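I'd like to ask you about the structure that follows.
Excluded from the complex is one protein chain; the other protein chains are retained at their positions.
Let's look at subunit A:
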Amino acid sequence: MEEKTRNKINETKLGFWKWAIGSVIFRLILIYFPKNFNLSSRPEVSTPVTSLRRLAEGYWLKQLSMSPYAGSMYHGSPLLLSVLGPLTAIKIEGQPNHLLCSLVSVIADFICALLIRATGRILQKAHGQNLKSLGLDTMLEDIEILPSGDIAALVYLWNPFTIFTCVGYNTSPVENLFAVLSLYGASSGIVPLAAFGWVIASHLSLYPVVLVIPVILLLGYCPDMPPRKLFLQRNLQKTGDERSTKSHIQHRPLTNKPAEATFFWWRVILFFLWASIWIAYVLILSAISVKEYGGLPEMFKRTYGFILTVKDLSPNIGVLWYFFAEVFDFFRNFFLIVFHVNILFMLLPLAIRLNHRPCFLAFVYLAISSMLKSYPSVGDSALYLGLMALFVNELADMQFSFFLFCGYVGVSLLSPVMHNLWIWRGTGNANFYFATAMAYACFQRKGEDSHPKCKFQMHANH
């Protein structure tokens, strides 16, 4: 009861709906500016796998009864082509050409923000319950806990990266929507929704497939439980004195096992069942869609094969294009494996370490994949920056926050400048642009590292 009134107070103080509607109106105003400020042609915003102009090209090819993948322009899902394709072709008189697709992006952003807000609320409730079960609910009255869901949703909506992505005529808002949908479904325990979101998100762009681990953990455990150690310590503490668990505690032999950490196997099995149903459904629909043009193997080769083999080496804010432009053909496959395993090998250790905080694990996975994926864009960072704000209560302890903030701002300003110097004026070269890409990756890495939850886990054993 106290929490609900507190939340309501915070809501009225924050004015979530006011700001949310404001951001939607702001986006709508920006859409009407001529030619999206040319954002759709910026390599930071639209990549070969997310650009809507390529989708329009693929749709046009399909209308001419040719394979949408001919000519190596479109590399996305055929289902997205069926949904968004007609929208790119419909032109309303007196309105800009890109209006309908941009409206779809705005709606996707808004729904995504609402889902983040709902996820944040569930997390906060679970956190409160956990603290209560630990006997620490006295803490709730003392300190002020910010409504992380609202703040995260607002951060997501008002993040300049998200606005660029929304106005920049690409499909990242839709992909982000489905990733967040899977997280929301998992944290609220709605298994079919989690499976649906996960399957569609990984179908649209390959990398959300790593979210299967946090989703399983969310479904199996409750969202964001403190580690078992704390429950052990609680048990020890009951036999010992009344001290805060955050300080160092003497090591005593364990007498009883913790009873709180149960893993709901049946939910995970149900998740896999639903996931296989959705996978089969999506594959059947895609197969029907591309039957004339080479079938599923061709689709896999052109979508996932394209992402994994990094065929297009046009510059973006990632780190793969520069390397693969100069690697010898003999070593190309080896280095492809190295770069992709770079993401994969981090999954297991992080999962072991953070298996009791699946939402945070999802945020870390998304941050890693957005840093090391083959065609990153600012849309990916928009997603994980929004999710980072879910843990805003711990962000107060974050080190280097000002440094990181300035770093992000600096990189976002310098990156188009270096691109201009390199490509348009010819006074720079690729190293200029790649330097900003590397700096961006470094800031992302530093951001994850210095997150207090990470630090807390590292030092928990000492």
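Side notes on the structure shown:
Convention: a residue touches a chain if its C-beta (ideal position, glycine included) is under 8 Å from a C-beta of that chain, and two chains touch if they have at least 3 such contacts; residues count from 1.
One rule holds in what follows: contacts and distances are computed from a predicted model.
One subunit of the complex is not drawn; among "GTP cyclohydrolase 1", "Peptidase C13 family", "AP-2 complex subunit alpha" or "dihydrolipoyl dehydrogenase", its UniProt record names it "Peptidase C13 family". Touch with the chain that is not drawn comes from one residue among A:145, A:268 or A:438, which is A:268. The chain omitted from view is touched by exactly one of A:15, A:135, A:160 or A:295, namely A:295. Of the listed positions A:168, A:185, A:315 or A:447, the one in contact with the omitted chain in the full complex is A:185. Listed here are the subunit A residues that touch the chain not shown: 61, 64, 66-67, 70-71, 78-79, 82-83, 185, 188-193, 196, 209, 212-213, 216-217, 220, 263, 268, 272, 274-275, 278-279, 281-282, 284-285, 287-289, 291-298, 300-301, 304, 348, 351-352.
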